[in-house]
Structure formats: C-alpha cells, structure tokens
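Here is chain A:
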Amino acid sequence: KTVCYVTAADSHAYATPANKALEARAKELGIEVLGLSQNFDVQTGTEQLNTCIARKADGIILWPLDPQAYIPALARAQQANIPAILINSPMSDQAKPFIKSFTGPDVYEEGKMAADSLNTALKGEGAVIVIAGQAGNGTTIGRVGGFVDHLKKLGSKIEVLDTVNADFDQQKALVASRDLITRFGDKINGVYANDDTMARGFIDAWKEANPGKPTPPIVGINGQKDAFESIKSGEMYSTIVQSPDEDGKLAINTMAEILDGKDVKDRIPIPLTVVTKENVETTKPAF
Partner candidate 1 sequence: MALLSQIARYRVALILGLTLIVASLLVPGFLSLTTLGLGLDRSSTIGIIAIGLTVLLIAGQIDLSGGAVFALAGIVSIQLQPSLGLWPAACVGVLTGAAAGALNGILSVGFKVNSLVATLATMLIFRSIAHWITASQPVSGTDIMFSLALAKIYFDIFTVRSALFLAAILLLHFWLTRTVSGRNLFAVGSNAIAAEASGISSGKMVFLGFVFASTLAGVAGVLQSLATNTGSPMFGSELTVSVIAAVVVGGTRLEGGRGSALGTLGGVLTIASLTTAMEFQSVPAYVQQVVAGLILILLVVLDRTVRTTARANTRAAVSA
Partner candidate 2 sequence: MQGISKIFPGVKALSDVNFSVDFGRVHAIVGENGAGKSTLMKVLSGTYLPTTGTTEVGGVEVRMRKPADAQKLGIRMVHQELNLVPDLTVAENVHLGRMPRKWLLVDKAAMVGNAAAVLKELGADIDPKARLGDLSISQQQLVEIAKAYAANPRIIVLDEPTSSLSEHETAALFRILRKMKAQGIAIVYISHRLKEVLEIADDVTILRDGSMIESRPADGITAAQMIKLMVGREVTNVFPKTPSTIGAPVLKVRGLGDGVTFSNVSFDVRAGEILGLTGLVGAGRTEVAKAIFGLSTLTAGSIETHGKPVTIRSPSQAMRAGIAYVPEDRKGDGIIPSMTVRENISLPVLRRLSRFSRVSLSADRKLAAKYAADFSIVPPDPERRINLLSGGNQQKAVISKWLSAKPSVLILDEPTRGVDVGAKAEIHRIIGELVAKGMAVVMISSELPEVLGVCDRVVVMRDGRASPAIERKDLSEERIMALATGEETA
C-alpha cells in the first residue's frame, strides 16, 4: 500500500524528526510512503494533494498549515475514495466531513497548558510578554489563542504587556526581546514563548541586558534538549514536551488501521507533558 504524506517541511527542527519517525514506522508496517514537502507554503500543499490523487495513493496524511485552504482538495480525494487524516495541526470544522481523523498535539491545548503553567509560576498575577511564532501560521494562532483564552477562563490577573512575532526564529526573538526588555525593563514578570527556540532568544537578550540577574519565569513549548538544560539551571520555568517521534508514529499507525478497514476515532491526541524542575530529570526531551 502507498500512503501519500504531505508534510509541512522536510528541513525543520520539529518536522524532520516527525517525518523520519513516520517513515521508519511505515517501513515496519510495510507501507510505502510518498513524502511531499510543502516547505511551509499552503499553495504548494494544495497542489501536492492533487499529485497524491493523481498518483492514486491509498491514503493521505496531511500536515495542514491553514485551517481551510485544503478543503476542496480533500473533497476531491474523498471523491477518489482516498481516505485522509491530519497530522500535527487541526483544521476548521468544515473539514470534518472530508477527513477520517486528526492525530497529533493540540496546539490550542498547548496554549492552555502554557497558560496554566505560567499562571502557577506567577501565582495568578503579574505582567508577561508573549513571543509568538509567524503571524498567520496555524500553530501560532493556536498557541497564542489557547493561552489568552485560558488565562481569561482561569480568571487570572496576568496582564499581557505585548505580543510580538518572532517567526520561530532565535535571532528574531533575540532582537525583539532586546527591545522588549528595554521597553518594559523590570515590568516583565514572565514570558511565554511559542517555542523553546524563541525562549532561548529571550534568555540571551536578558543575560545581555541584566548580567547576573535571574530570569523571570519563562514558559516555552516543544521540549527541546536545550530547554531541558535551561530548566535544570533555572533559566526557564517550564516547557511542554511534544514528541515529534510520537507525532509521526501515531499518524502512520492510525493510517494503517484505516487501511486495514478498522474504524478510528476522529481525534487522537498525542500525550503532552508539562516539564518543570520537578520532572525534568525523569522526562525524555522531544529532540
């Protein structure tokens, strides 16, 4: 059987290990994977879905970068009787009829968990800055949205000083953080970064500006190795481990079940673990 896998990118810190895990698992299952990389471009992705249909794949695993845009292509896949599932990121409800399942972390959920974590660290009050990913990107939208909504729901008194986009880029986060630190100085009681790379950027900027001064509580996402180090040394408060290996494996396993004719649940989450100083020694970093 051949499964068409339209991934976000094939050269990316998170996507690459996820792709590798998916392909390795597929080999074990005896499934051939036709890997296509959108390179973070939705337009490319919609066209690649068409390629999958033309290739008459037996199943499609899509890593959506937009909540809507793939719907017509998915509909076409459905017409061609090709089952499709989503990996890593969800799509809007309108896509539901066209997909069998969505496996992967819930980025909105991650935002909520981050809000919980930061709320705990700050004991429910203070001022924070949010270092967001790329503007318009689905992950960014989910992670920021979940965070903001959940803080409100918690009734937390935490105030967001500013949200800046640093495109999941360490250098951009560094530059943006420098300005934020200049601007708000000691007003910053906490930081939420949409991923650990950008958290790293903030830490570097902080150390530059205030040598020797401890960092405010910083919450990141992804559970990278260096974030674990930072948590151990107290530079970071927490991160959320979202394992790309799990992500990849779960998707292909689910697809295998569909190909075997089994029914699958329409939402299969991968486990998310909040890592703080307490459990950092016992948890495995994501990558």
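With respect to how the candidates were assembled, all candidates are chains of the complex that A comes from, given by their letters.
Here are some notes:
Operating definition for what follows: a residue touches a chain if its C-beta (ideal position, glycine included) is under 8 Å from a C-beta of that chain, and two chains touch if they have at least 3 such contacts; residues count from 1.
Everything quoted here is computed from the prediction, not taken from an experiment.
Only one of 1 or 2 makes contact with chain A in this complex, and that is candidate 1.
Of all residues in chain A, those touching candidate 1 in their complex are 9-11, 33-37, 39, 41-44, 46-48, 50-51, 53-56, 65-73, 75-76, 92, 94, 134-137, 140-141, 165.
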